[in-house]
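Scroll down for the structure; my scribbles are underneath it.
One chain of protein is taken out of this complex; the other chains stay put.
Chain lettering (A and B) follows the sequence in which the chains are written, and residue indices restart at 1 in each chain.
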Amino acid sequence: MLEVAGLRKTFAGFVAVSDVSFTVETQQIAAVIGPNGAGKSTLFNLITGHLQPDSGTVTLDAKDITGVLPHQICRMGIGRSFQRTNIFPRLSVFENVQAAFLTHRGRGRDFWSRSETFYHADVEALLAQIGLLEHARSLAGTLSYGNQKQLELGLALASDPALLLLDEPTAGMSATETHDTIALIEKIAGERALTLLFTEHDMEVVFSIAQKIAVLHQGRLIADGAPQDVRNDPDVRRVYLGEH
Amino acid sequence: MNLSFLFSQFMGGLTAAMFLFLIASGLSLIFGVLRVLNFAHGSFYMLGAYMAWQVVHSLQPTGATFWLAAIGAAVGVAILGGIVERLLFRYLYGREELYQLLFTYALVLILGDAAKWTWGTQQLSVSRPAILNGGFEVFDTVVPYYNLFIILIGPTIALSVWLMLTRTSLGRMVRAAALDREMLDALGANVGWLYTGMFMLSAALAGLAGALVTPIQSIVPGMDVEIIVQAFIVVVIGGLGSFWGTFWGSVLYGQVLSFGILIFPGFSLFSVFALMAVILIIRPWGLFGRPIR
Partner (left out) sequence: MSALRTRFAGRIPWTLIVFLAALPVPWVGSRYDTFLATQIAIYALFALSLNLLLGLTGLVSFGHVAYFGIGAYVCGILMKTLGVPFIVAFPASGLGAGLFALVFGFFCVRLTKIYFAMLTLAFSQIVWAVCFKWNDVTGGDQGLPDVPFPDLHWMASLPGFGHFRIGEQFYFLTLVLVMLCVAALRRLSQSPFGRVLTTIRENPERAAFIGVNVRGYELAAFTAAGIFAGFSGALFGIFNRGVFADYVFWAKSADVMIMAILGGMNHFWGPAIGAAVLTILNQQITSITEYWPFFLGSILVILLFVFPGGILGALDAGWNRLVNRRHA
C-alpha cells in the first residue's frame, strides 16, 4: 500500500533522513523505531507532506504522492496523529470530531445550514469507539493528557483513512494507559481493516503488535523485517545496547 | 538635475535614514528578544524630544545644555520604559501576541495624551548645539555639520549595540533569551531583568533619537504616530529581528523617500507602502532576515 523509496532530507547541512526505502503492505501493522533523533518524525513529515524531500518518492497504492500538500494527502486516505497533542482546544470533544467529519464529507463549503445538526450519530459512534463518549461536551483543552491523545486518534479516524500514521501514540503514558491505548488501537485497526504505521519508543509495545519493523539510526534504515529477525539483527542490537 | 542637487538629495536621504535607524534599531531589538512589535516606540521617541526640550528650557543655556538634554532624555525615557515593563508589560508575556500588541497601542494613546497635557499642542523646537552650527560646502551645496553628526552617530551606535550583542556575555544571554526563554530561565539567568533591561535600552535609543531630532524638526503631537509607521516599514524591509537588516533597510528607505519624491511627486506616500508590501509578498523575512515559512 505505502511505498517509500530513497527518501532524503537535509536541514542546513544536517542529514535528517538519508536514503530510506521500505514498504507497508495493506492491513499490515508496521512500526518505525530508532533512538531519539533517528529521524522518525521527519520521516513521517515527509510522508504526510509537511516537509518536501530533497530526493526520493512516496507512493500510495502505486500513486506518487511525494510532496503533496497535507490537506490533500488527508483526503487521499491517510490519517495521522502527531507527537505533540494536536487538537482543537476550545472546541468541545464532539465539535472536534464533527469538524473532521464535516471536512471529510465535503460540507466545508456549506455557508447556510446550521453546522450543529450534522452527523450526530456518526460522531457519537466514533466517540464511543475511542471511549470518549462521556466527555463529548467537555472542551478538548480541559481533557487529561491521555484523553487528548484518544481524541487525536479520533480526529485521525474521522477522515476514514485506509492508512493510519501514529507518531508516538503512547508517549508520556503510564504502563496501564499504554496497554489500554495499544489495545484500543489494535481493536480499531481490526474493525476498520486499517493499515497501520507507527513510531514508538516502548519496545514492548512494538514487539507485541507490530508485524513488520523498520529501524532507523541517524537517518538511515539499518534493519527492516519481521520482529524476530529485527530482534536478532546484530546492527540493531549494537545500536540499542543499553537503550532498554 | 545636476550633481549638486543629487548629492544634496542623497545626503538628505542619509540623514533621514540615520534618524530612522536610531529609532528602528530599538524596535528591531525588542522584536528580536520579545517577539513583540512595540507600537509605543514612537511614543518614546516623542517623549524623548519633549524631555530634551524641557531640559533645555529649564537650565541656563550653556554649551553643554544640548548634550545634557539628549542624555537626560534618553535616561528619562529609559526609566519610563522600565517602569512600564516591570509594572505592566511583563504580565502579558505568556499571553497571545495580539494582547501584547494592543497593550503597546494603548500606551500610544495614553502617552500621546500625557504629552499633550504636559506640553500642549504648540510646536516646540530646540536650537542646534553651538558647536555644530554651520556646515561645509561640497559639490556646490552645503551640508550642515549637524546632519553630518547624525550620519556618523547612526553607524556608531549600530556598531556598539552589535558588538554588545555578539561579543559580550550579556549579548549572548539576550540572543539566547530570544531563542528559548524557558531554557535560559532554567540555567539560572535572571530572564525577567534581562527583558526589562532590553526594553529600557530600546526605549533609551528611541528617546535619544527624539532628543537629537529636535534641532531639525519641530516637536508636535502626532510625531509619535508618524514615526512608528516609518519604523515599521524599515524593520519589515530590513528583516524583523535582523539588526544589520534594520540598518540597511533604513538607508534604503531614506533614499527611496528622497528620490521617490522626484519620480512620483504625489506618490511618495504610496511608494514606501508599496515597497513594504512587495517585500512582504516576495521575501517576508526582509532583505537581511533569516528565511522563515
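The rule is simple: contacts are C-beta pairs under 8 Å (C-beta built on N, C-alpha and C of every residue); 3 or more make two chains touch, one makes a residue touch a chain.
The structure displayed is predicted, hence computed values, not measured ones.
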Displayed chains contacting the withheld chain: A, B
Chain not shown: contacting residue from A:Val4, A:Ile130 or A:Leu155: A:Leu155
Listed residues A:Asp64, A:Asp110, A:Glu134 or A:Asp229, member touching the removed chain: A:Asp110
Touch with the omitted chain, as defined above, among A:Pro35, A:Pro70, A:Gly131 or A:Pro227: A:Pro70
Selected residue (touches chain absent from view) among B:Leu3, B:Leu102 or B:Ala186: B:Leu102
Interface with the unshown chain - residue positions in subunit B: 37, 88, 91-92, 95, 97-99, 101-103, 105-110, 112-114, 116-117, 225, 229, 232, 236, 240, 266-267, 269-270, 273-274, 276-277, 280-281, 284
Residues belonging to subunit A that touch the chain removed from view: 48, 69-71, 74-75, 80, 82, 86-92, 95, 98-100, 102-104, 107-116, 118, 139, 141-142, 155-156, 158-159
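One rule holds in what follows: only the chains that are shown with their structure count from here on.
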Centre distance in Å when subunit A and subunit B are each reduced to the mean of their C-alpha atoms: 49
